[in-house]
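Below: one structure, written as structure tokens.
With one protein chain held back, the other chains of the complex are shown just where they sit.
Showing chain A:
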Amino acid sequence: MSLIILLFILLLAFIGLANFSGRFTSPRFLSGSSTTKMFTVYIIVLLCTASLSFVVPKGESYQGDYLTEQEMLQNERLNSDIYSIVESGKIEEANGLSKKKSWEFPIEGEELNIESKSSNAMVFIEKVKSIEDKIEVTHYSTFSYVDNIDITDRFTSPEVELIETTLKILPQDHVNIQLVKYTKAFPFTQFAEDGEQFNRRNGMMQGLDFIYIKVPGKMEVSGEGYVVNE
């Protein structure tokens, strides 16, 4: 269907050009009887395609929510505070964090080595006396958005596996976002009451990823990661 439209536009352009070249060489460039017919056809085509653009809303659906200016500003504020909150071991109290995935691994012995191959996930370890013979791993992340669209769900959690006494955190899948946006042409935004013309913000932020590991109180932890209560 798209190819047909493109071909139709090209056909119109060709007819127009042929007419233009004929007129251009004629003594009166701005006259002619066939012009009315051609212009009428053009208007009809425009009317049809413009009407279709209102009728076909499916194409403009997007798999994400729009974030408001206030929400983005709030997320940026939360992001700047969140590291210190997690570092102090109060991850449950942190606002703006969403729990994405949890794992639980049984473990024997009192030694744990952590290997993280994830380039953007920060690893924190908390020693909890009430936990015995197991480790609990949770992946948290903050909001990510491109051009005000919430894309947090597009980021997957890393693979986590325990091999003997080594906990491996594998890299997350690469996320590629391809965004196409049809914006309003200038005069349609010039008189916007909210000053859209001058204050429009196209926020882009990649959220923070935290791997929070709870281990038994007596466990010795080595490798990559910061122990929050040692």
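Simple rule for what comes next: a residue touches a chain if its C-beta (ideal position, glycine included) is under 8 Å from a C-beta of that chain, and two chains touch if they have at least 3 such contacts; residues count from 1.
Simple rule for what comes next: contacts and distances are computed from a predicted model.
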| field | Record-based protein name (UniProt) of the chain missing from this complex, from "Rieske family ferredoxin", "tRNA-splicing ligase RtcB", "Urease accessory protein UreG" or "ABC transporter permease" | value | "ABC transporter permease"
| task | Determine and list the chain A residues touching the chain excluded from the picture. | result | 1-2, 5-6, 9-10, 12-13, 16-17, 19-20, 23, 28-32, 35-36, 38-39, 42-43, 45-47, 49-50, 52-54, 56, 59-64, 118-120, 144, 146-147, 149, 155, 171-192, 195, 197, 204, 206
